[in-house]
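The other protein chains are all here in position, but one chain of the complex has been omitted.
Chain lettering (A and B) follows the sequence in which the chains are written, and residue indices restart at 1 in each chain.
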Amino acid sequence: MDQHTTHGTVATGFEAVREEFHAVAAAEGGDYAAQLTIYHQGKQVVDLWTGPEISGDSLTGVYSCTKGAAYLVAALLVQQGALELDQQVSYYWPEFGAAGKQHLTVRELLAHRAGVVGAVAGFTLDELADDRVLAARMAAQTPYWRPGTAFGYHALVAGALIGEVVFRATGRSIQQHFEEHIRAPYGIDFYLGLPPEQEPRFLTTQPMRPTPEQLAQVAANPVTPPALLGIAFNQKRPDAPALDTLPNHPVIRAKAPASVGGVASARGLARMYAAATTGTDGLPPLLTPDTVAAFGQIQSVGLNLVTGGHSAYGVGFTAVADLYPVLNPGSFGHPGADGSQSFADPHSGLAYGYTRRRYAFPGGAAAENTRLVRAAADAANATVPASAAT
Amino acid sequence: MDQHTTHGTVATGFEAVREEFHAVAAAEGGDYAAQLTIYHQGKQVVDLWTGPEISGDSLTGVYSCTKGAAYLVAALLVQQGALELDQQVSYYWPEFGAAGKQHLTVRELLAHRAGVVGAVAGFTLDELADDRVLAARMAAQTPYWRPGTAFGYHALVAGALIGEVVFRATGRSIQQHFEEHIRAPYGIDFYLGLPPEQEPRFLTTQPMRPTPEQLAQVAANPVTPPALLGIAFNQKRPDAPALDTLPNHPVIRAKAPASVGGVASARGLARMYAAATTGTDGLPPLLTPDTVAAFGQIQSVGLNLVTGGHSAYGVGFTAVADLYPVLNPGSFGHPGADGSQSFADPHSGLAYGYTRRRYAFPGGAAAENTRLVRAAADAANATVPASAAT
Partner (left out) sequence: MDQHTTHGTVATGFEAVREEFHAVAAAEGGDYAAQLTIYHQGKQVVDLWTGPEISGDSLTGVYSCTKGAAYLVAALLVQQGALELDQQVSYYWPEFGAAGKQHLTVRELLAHRAGVVGAVAGFTLDELADDRVLAARMAAQTPYWRPGTAFGYHALVAGALIGEVVFRATGRSIQQHFEEHIRAPYGIDFYLGLPPEQEPRFLTTQPMRPTPEQLAQVAANPVTPPALLGIAFNQKRPDAPALDTLPNHPVIRAKAPASVGGVASARGLARMYAAATTGTDGLPPLLTPDTVAAFGQIQSVGLNLVTGGHSAYGVGFTAVADLYPVLNPGSFGHPGADGSQSFADPHSGLAYGYTRRRYAFPGGAAAENTRLVRAAADAANATVPASAAT
């Protein structure tokens, strides 16, 4: 008996995505539970889920997919003229100008170039939950690299840093902007601050459970992570909360730190990117083509000083065509450490959201996204585009 | 019977180059046809060819070796003061200032830092043949990366971009400048616009023909190319002309787009670099030592966002000592996608030209150049230099 029944619907032309999703579930086996939603040209064309306890309505912590929501707020504010990308951060937030950071621009901050990725002393759970505390800590710090000249993933503080800029520039938090200008008007199932009445839909994140094969592979290829990795992921503090169950703490869901505290369904992830780029259900896109082009443009690419690997970032957003070359350049989004993934491909009109309940070993966009994204892009490319592309 | 007789001559001291060329032909086998010409200190010291139909007088499409001719025109104009490397491109060409490119300098444009490498919609054959059309298309475009901050090979448009700058600054095309100031006065067998009377000497490019071993190797090591590669090489357009036979279209040979449309013999390639750096046959070098140093200086090095590999560019020219460390730093030139190669090593006084008729799998400077360049450099180093080197 195949316990991994695939539930949900796909539109004509996207049947292969359903098959791929089903194949992923069969390969993962066990208690694998996941959601996949895709929009194309503003219409929901894929809406699938599989596994025990989960439904299309379920919510999970989406880790750094949260950053995509935060960056979307920043993009809207830039579009409205409330924020300037090439202005210095210290113009909005004078305290940030300490310790050699006075000339760093908002653009560089968003592109992970500030160099204040964390601290050896680390953060408690309550500190991790509070963007303003994180921001104040980082403002005082000397950057690990010369600000602006290199980049590294500001895993747990990126949202707090842009959040503080937004707060200083507008008097309102990123979480407030997101709720009022994005989530509520577009009916997006993605919360930066989960309301108590939505808690019953929340499914806890299940901690990593590497297979013997995965452990053997790691043992066979031991890698010494960069010194900055442990700092950026708060691993230096003995009493730090475990990352692979972070959303399970009510304080994280309630306060929703803009780096990692969002809660969403795959429907919410995909709908947010559709709202941003194509609009949906008669509502216009949140972003103009110029804003889309500006935020999807690669700003930082190459050696990521925190991960020690290769990365490509746009203005905050991950330049996801670097991960999935089947996408068009200019695609932008953000993965989550638990394995979730979310993005838009503005050229093809694709918007993608994927969640899984079990934190994927060893962390970061889960491998199955490569298969699912390919199937989605192939289906989108096979359909007639709504407008002539350039 | 060895069908690969090596024809031509080598000067005393360069006998080993002949042996290496012969060994390459024996290893390639089949219908391999190639030319190799080398100058040393302004004198032709190697002039060889092998294979069916070909002679030392034959001409082939030399693909991106064409860019070397275009960059030589730019170097001459900079030397004459008609063009300034650190001036903004938009100073000469206002339309290029669109979409965030207003501050890009001519130096950065030449060093593949503009970020406008092509378009998803791609180009028709006629568009590819027309530098002014390509330039206008790219001028309007938003760069794929923040201009100036990263680099990637502008494979099919680099020549058009610097060509438009040259046209705007001087009122004449790169092709005209090349003909009048370089090709004609130095008697160089390298045409940017093949005259009808030279057509009988032209040999068509033969398409790639990978061996079973090559295909097996690719299959064993599958690589997903970057999203930008398909765009830069015009692979997104279903009706795009095949690259491995591009020079076989008369419109390409006639209009000679400055990125890929040149037609030359190995004699022409080598003589151009000798004319540039040492002078030849009593004619002085086209470039002063200062210009040579300026254009051979590395400007862009490391991750090439288009190829996904490592590259090193000077001011436009490829910094070929990065490919062949047996050369001296400051060596500059350009390979062709078909496998051709051409460069000068100003320190040793070497100028090198190599063509082959069969487009080498999988594209780019053919592997045999490594052996041939080493033999040439060893021979040059073993001779007494004409002047004390620094």
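Quick note on the criterion: a contact is a pair of C-beta atoms (placed from the backbone, for glycine too) under 8 Å apart; a residue touches a chain by one contact, two chains touch by 3 or more.
Quantities reported herein were computed from a predicted structural model and do not represent experimental measurements.
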| item | value |
| --- | --- |
| Residue in contact with the excluded chain [from B:330, B:349 or B:364] | B:330 |
| Candidates A:11, A:26, A:136 or A:150 - the one touching the absent chain | A:150 |
| Contact footprint on chain B, counting only the chain that is left out | 293-294, 297-299, 301-302, 310, 321-322, 325-330, 347, 388-390 |
| Hidden partner interface residues of chain A, rising order | 99-100, 115, 119-121, 141-146, 149-150, 224-231, 302-303, 305 |
